[in-house]
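Mind having a look at this structure? Questions to follow.
A single protein chain has been omitted from the complex, and every remaining protein chain is retained in its original position.
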Amino acid sequence: MLAFARLRELFGFSSQSRALPNGATLATLWEQLVAERPDAAAMRPSTRFARNGVLAEETTALFDGDEIALMPPVGGG
Amino acid sequence: MLAFARLRELFGFSSQSRALPNGATLATLWEQLVAERPDAAAMRPSTRFARNGVLAEETTALFDGDEIALMPPVGGG
Amino acid sequence: MIAVVEAPIALDALVAAVRTDACGAVVTFLGVVRATSAGDERPVDGLTYEAYPAMALSEMQVIATEARSRFDADVAIVHRTGALALGEASVGIAAASAHRGVAFDACEYVIDQLKLRVPVWKKEHYVDGDATWRANTIAP
Partner (left out) sequence: MIAVVEAPIALDALVAAVRTDACGAVVTFLGVVRATSAGDERPVDGLTYEAYPAMALSEMQVIATEARSRFDADVAIVHRTGALALGEASVGIAAASAHRGVAFDACEYVIDQLKLRVPVWKKEHYVDGDATWRANTIAP
């Protein structure tokens, strides 16, 4: 799991591995993260997820070895 | 008097001085040139004149020391 | 040339990457660090850019392919990451085509799409010592 920019600073990691229950989705993962850092809850509307380099909805199921990215609104250019 | 590009090749000069009668205009000058090179007549519709670096109509009166330019359609860029 | 780099962006290399003998026009865009940001009056003394490199590269490649198919123009895109000082270029784009209109259109398309879609983030560092992550505004 990768976190970028403001989310990286908020969660305190740029890369982290994590075990999830069977049937976990991106929503499951986000709930875990918010349980640890309640002030992250307000970031949910602006956060986008990617699974293996492709944008993904929070209903997306996760599998062993997936690379998940937590991304705030982009600011490139 | 300066001639550029195809007009330079046609008239055979890039720069030339010439005496004109009192009251001469750009039209007078062009008539002199065409008298010398009749095949230039067909170039008249596409030719533009400048007097001292500024575009000028053929009715423009000429004075001693004027720099006249004979210019085909531009092709810069 | 599609790249995310740490080193300064070389404009001539971008042009060389897209120009062919069929091209009559090469349009380039440089995004440079400026002294004030939209919507914030505090003077800026630098930016830090951060990317998700693998996804940034694939998204830039998709945008380049779109530009080629929409505009018949070849494009090169380089985004720089790390700490940038005032006046340094964060992104460089070159678009080459037979005719200038499509080269302009392709270059503008690429920077517009890059700002919307490519996973890169910037933090503005102000002269007063503060810093803020600044998202791109979405055009109306």
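Letters A, B and C mark the chains in the order given here, with residues in each chain numbered from 1 onward.
Going forward, contacts are C-beta pairs under 8 Å (C-beta built on N, C-alpha and C of every residue); 3 or more make two chains touch, one makes a residue touch a chain.
Computed from a prediction, not measured in an experiment: that's the story for all the values here.
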Visible contact partners (per top-of-document touch definition) of the missing chain: B, C
Touching the absent chain when the full complex is considered, from B:Leu26, B:Ala40 or B:Met71: B:Met71
Touch list for chain C against the chain that is not drawn: 11-12, 15, 19, 21-36, 38, 86-87, 89, 98-100, 103-104, 107-108, 111
Chain B, residues in touch with the chain not shown (by the definition above): 2, 4-6, 8, 46, 50, 53-54, 69, 71-77
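Criterion: only the chains that are shown with their structure count from here on.
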Whole-Å gap separating chain A and chain B, where each centre is the average of the chain's CA atoms: 74
Approximate Å spacing (C-alpha centroids) for the pair chain A, chain C: 26
Junction residues of chain C - those touching two or more other chains: none
